[in-house]
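Below: one structure in structure tokens.
A protein chain is absent from this complex, but the other protein chains hold their places.
Letters A, B and C mark the chains in the order given here, with residues in each chain numbered from 1 onward.
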Amino acid sequence: MRIGLCRCHGPMYAPENSMGAGDAASSGGRVDRQLFEDIAIGSRICAAEGVFDAFGHLSVRHPTTPDRFFMTKSMAPALATADDIVELDLDSRPCGGDSRPLFLERFIHGEIYKARPDVRSIVHSHSPSVIPFSLVENPMRAMFHTAAFIAAGVPVFDIAELYGETDMLVSDQDKGKALARSLGGKSVCLMRAHGSVAVGPSLQHAVSRAVYTEINAKLQWQATTLGGPIAALSEGEGRLADAVNLAGVGRPWELWKKRVLRDMRDE
Amino acid sequence: MRIGLCRCHGPMYAPENSMGAGDAASSGGRVDRQLFEDIAIGSRICAAEGVFDAFGHLSVRHPTTPDRFFMTKSMAPALATADDIVELDLDSRPCGGDSRPLFLERFIHGEIYKARPDVRSIVHSHSPSVIPFSLVENPMRAMFHTAAFIAAGVPVFDIAELYGETDMLVSDQDKGKALARSLGGKSVCLMRAHGSVAVGPSLQHAVSRAVYTEINAKLQWQATTLGGPIAALSEGEGRLADAVNLAGVGRPWELWKKRVLRDMRDE
Amino acid sequence: MRIGLCRCHGPMYAPENSMGAGDAASSGGRVDRQLFEDIAIGSRICAAEGVFDAFGHLSVRHPTTPDRFFMTKSMAPALATADDIVELDLDSRPCGGDSRPLFLERFIHGEIYKARPDVRSIVHSHSPSVIPFSLVENPMRAMFHTAAFIAAGVPVFDIAELYGETDMLVSDQDKGKALARSLGGKSVCLMRAHGSVAVGPSLQHAVSRAVYTEINAKLQWQATTLGGPIAALSEGEGRLADAVNLAGVGRPWELWKKRVLRDMRDE
Partner (left out) sequence: MRIGLCRCHGPMYAPENSMGAGDAASSGGRVDRQLFEDIAIGSRICAAEGVFDAFGHLSVRHPTTPDRFFMTKSMAPALATADDIVELDLDSRPCGGDSRPLFLERFIHGEIYKARPDVRSIVHSHSPSVIPFSLVENPMRAMFHTAAFIAAGVPVFDIAELYGETDMLVSDQDKGKALARSLGGKSVCLMRAHGSVAVGPSLQHAVSRAVYTEINAKLQWQATTLGGPIAALSEGEGRLADAVNLAGVGRPWELWKKRVLRDMRDE
């Protein structure tokens, strides 16, 4: 890891592969080391809050070069550190000739960043309570204001519709594009018999939406099995409540981060 | 934090803002520092027992000045300390010009204290098993004697009935009054697509009721999905059993407190 | 705590109240201190395994004087130590004038010991998955061989049948006798809107049955909500499997004890 100095923002870092050249993708430029720390912390938060198990991944768009993004190499997200971060271009190729193993499904990230300029962070998970909703006709609805982003609707991407029988993985650009089309302008998209993606305008928002999608799914399951109609948030209530949540994302982040840092200290 | 000496009760403390003046609300007078410790411990108990996540808040009425109450500044309740306590008047304005950020929904507390002189402590939470009961027609009933206070009935406050589409928050006095009217003389009131409030004659009772409302909700969900009629506590059984619980609140409190103090030591 | 020496079995202990006299109940004689340790460990196991929360209690019959039994004073069972043990006679009166506070429901224990000479240990709990089965008509059945004792049938005691509206507590000898009649010759009896009792030929067996009653209840809930008939253990299968379990109770006990001792060390 090389360390540079940015006159404006203090010390800056770049992954070791950011000096790559030739026809490989080139780095989008050095970023603050804190961003890599945050990706590692966000990955561990998703694990600690039950969104990730040994699988799942989190990415952040490059803060100044929008056609690059960062995520960890292929690894269990609960073990991520700032040294594990890889930079990719929007075709999901590693920058600077980074030869570390990459997630098979990195194309989820690249293609959504292409299709959604407003998105700055993406979480892909197999979060357990969400999977059943990818399998049934019962659509997800927003059970409470903290999951207000769900009130806009949660589409389901069924890879079999376009590709027939597959290994279920979004393992190339074409499948990534199809998933991005299913997501459309929403915050969450379920993936049949697989999991989901949650997106947001920042790392904190994407993580928060992944966590609250899991919580909302469990609540909706319980409400559904109680029987009868469910007085879920209306679309308008969801829009109004989400504005509050967007402003208040710092509070859960600080709590989750504190827990993760304590666990890291105890390791 | 200034420390004073009360001739009768030993050392007394007041939050730093309690000397405020002008047209700001004035403090109701110094109280024993132990009360602030108890608010912090109660907040952490609610988090440890699954009633709070990053959100939720707990207040206690001023012990000698009934038109003042205490709660933490706006923060994750799992991180509360005695230094985070703010004093408010019943219009939910901070006393002594305290400029720390406050919970948007502090009006829940102020307006219930106005309407219910018997209430000395209030918990507002998004406790997960309770939320589904705020969304369905199936009313909460008391599943066992430890949750006997539920047998008196649990009303549901739907903010949309009076205010149409909102961000769901009880963020002003008027909405607080409407919630207090829904609560009426009960111990618990659900809030549609949001959470609940639990009230009691002491901090220990309000916390205990918040915890047992969550436990009871989970039990009722399980009993409901087993099918058939549920032989819940009758109103009379609830009244008789609640008298025993009111006297015995010290036992769960001591256990929960011990756990929270151990966790604080390990931090 | 006085310490004596028994020529046959090494050091022996008796609770401080065992020298009582007058018309108070007299002690059944000194017992090995290990028995008191085991009651404390068994209480903590029930808490650690989710059978007890702040409430619930465990007793053991005196090993040589069958009309005496031991349990802790009134306290949260998760905090029990060998110093908290009280000796009682079968009318549930403390021996030797012990003046420590006692559980209101100690009569559950005294009256079952009277009615069931084969029972040497009793657990009374509000174990959460069991409570729903005390409220519905769906009877408990044995879902797997480790809970084989349930195949003999699980009666439900409804205190209201004999006593009308009460505080739900088995708080005198008469109610204890009624509960013992409902239990009959079984290993477990549910108590409507309250909890259950599990009994066994030793402390280890009673604790194990309390734990597996909770586990079985959760399994039966899940099986029931899957729909259709449930191929539960037959009564004959239950009898045959229970014989194996009776012989093998040491294995779970050692594991649970090890965990509890580790937690005590970390406190």
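Please note the rule applied: contacts are C-beta pairs under 8 Å (C-beta built on N, C-alpha and C of every residue); 3 or more make two chains touch, one makes a residue touch a chain.
Treat the numbers as computed from the prediction; the structure is a model and nothing was measured.
Student: Sort by label and list the shown chains the missing chain touches.
Tutor: A, C
Student: Can you work out which residue in A:126, A:181, A:239 or A:259 touches the chain that's missing from view?
Tutor: Of these options, the touching residue for the absent chain is A:126.
Student: Check each of A:177, A:192, A:239 or A:259 against the chain that is not shown and name the one that touches it.
Tutor: Considering the complete complex, A:192 is the one touching the chain left out.
Student: For the chain left out of this view, which of C:83, C:137, C:172 or C:254 touches it?
Tutor: Selected residue, touching the omitted chain: C:254.
Student: Against the chain that's been left off, what residues of chain A make contact? List them.
Tutor: Contact residues on chain A toward the absent chain are 53-55, 74-76, 78-79, 104, 126, 128-129, 131-138, 158, 160, 165-169, 192-195, 221, 224-225, 267.
Student: So that we can see where the missing chain sits, which residues of chain C does it touch?
Tutor: The list for chain C reads 142-146, 148, 215, 218-219, 222-223, 225-234, 236-237, 240-241, 243-244, 251-252, 254-256, 258, 262.
Quick note on the criterion: only the chains that are shown with their structure count from here on.
Student: Report the topology of the inter-chain touch graph, choosing from line, ring, star, complete and other.
Tutor: Shape = line; chains linked end to end, path left open.
Student: How many degrees of rotation map chain B onto its copy chain C on CA atoms, rounded to the nearest 5?
Tutor: Rounded to the nearest 5 degrees, it is 90.
Student: Select the chain whose centre, defined as the mean of its C-alpha atoms, is least distant from the mean of all protein C-alpha atoms.
Tutor: B
Student: For chain B and chain C, what's the span in angstrom between their mean Cα positions?
Tutor: 34
Student: Residues of chain B that contact two or more other chains, please.
Tutor: Residues 225 of chain B each touch two or more of the other chains.
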